[in-house]
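Missing here is one protein chain; the remaining ones are kept as they sit in the complex.
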Amino acid sequence: MIRARTFTDARAQAHSNAELNWWIFMRISGLILVFLVLGHIYMTFIQVSESDATYTAVVAKLQNPAWKFYDWTILALTMLHGVNGARYSIEDYVRSRPNRAWVKTIFYTISAVIFTLGTVGLFSI
Amino acid sequence: MYRGREGQWAWLLHRLSGLAILAYFLLHVVSISLIMFGEDVYMAVHHTYDLWPFRVGLIFVTAGVVYHALNGLRIMVMDFTGRGVAYQRQMWYGVLGLTLLATAYTAWVNIPRILGGY
Partner (left out) sequence: MAEQHIPKNTHTTPPMRVKVKILRYNPETDKKPHWETYPVEAQPSDRVLDVLNYIKWYVEPSLTFRRSCGHGICGSDAMMIAGRNRLACKALLRDVVKDGGTLTIEPIRGLKVEKDLLTDMEPFFDAYKAIMPYFINESPPPAGERLQSPEQAERMAHSSNCILCACCTTSCPIFWVNGSYLGPAAIVQAHRFIFDSRDEATNQRLNIMNQNTGVWRCRTAYNCTEACPRDIPITTIIEEVKRAVMYQQS
């Protein structure tokens, strides 16, 4: 085993199932999202025109709690799936450790804010 | 450029489409969540999205999502079945073909709408 010289190395070598669990999560959430997202695109971009998504139409549709649940499931799963996928890319391409920590922190913060915004928006109407 | 074969391009497209979808998704959530600030704010942004460059862009987003979804299924077949790896090349051509078909259909449905201003 390569001996750890820094805390980050030690953490990378510590016994943890984090990467395994994310790997499984990516596949399960991906499988669910295939149906949810393709369904969402079909219903909002093929069946009806994009310009039909007016304020009145969206509010009327979201009166039904089933659509709220459908949309929030997409929101939550895509958020986790996408942010984790971006984390893979950041860990691959941003090689300097201080930079990587900053990029990750800023990216996670933006994502968390947008997730909160989306959730509040969805349940405020 | 390393002259890799199908697998390398499948991986690269999967990563690029994933990042592109994430970028679009974050924007989409922000613009839809404007609904909580009332009709005026929401509709102002919505009218911008009705412009043709955005709607042509949406066709590309659809293509990216379909590719990412189908290639994701290809990856699952490879990861969870022993035999999937042997057919990865054929599966990738299947993924590309289906993506092309779905994109063509989306364009066929949407281009008349864009031209007709509907």
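Letters A and B name the chains as they come in the text, with residue numbers starting at 1 for each one.
Just so we're on the same page, a contact is a pair of C-beta atoms (placed from the backbone, for glycine too) under 8 Å apart; a residue touches a chain by one contact, two chains touch by 3 or more.
Quantities reported herein were computed from a predicted structural model and do not represent experimental measurements.
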Residue of B:Leu12, B:Ala44 or B:Ala104 in touch with the missing chain, whole complex considered: B:Leu12
Task: Tell me where the left-out chain touches subunit A, residue by residue.
output: 1-2, 11-20, 22-24, 88, 91-93, 95
Interface residues of subunit B (partner: the chain not displayed): 1-8, 10-12, 14-15, 75, 78-80, 82, 85-86, 88
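The rule is short, and it goes like this: only the chains that are shown with their structure count from here on.
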- line: In whole angstrom, the CA-centroid distance of subunit A from subunit B equals 15
Query: What does subunit B use to touch subunit A in their complex?
result: 15, 18-19, 21-22, 25-26, 29-30, 32-36, 39, 42-43, 46, 49-50, 55, 58, 62, 65-66, 69, 72-73, 75-76, 79-80, 105-106, 109-110, 113, 118
Contacting residues of subunit A [partner subunit B, same complex]: 27, 30-31, 33-34, 37-38, 41, 45-46, 49-51, 53-56, 58-59, 75, 78-79, 82-83, 85-86, 89, 110-111, 114-115, 117-118, 120-122, 124-125
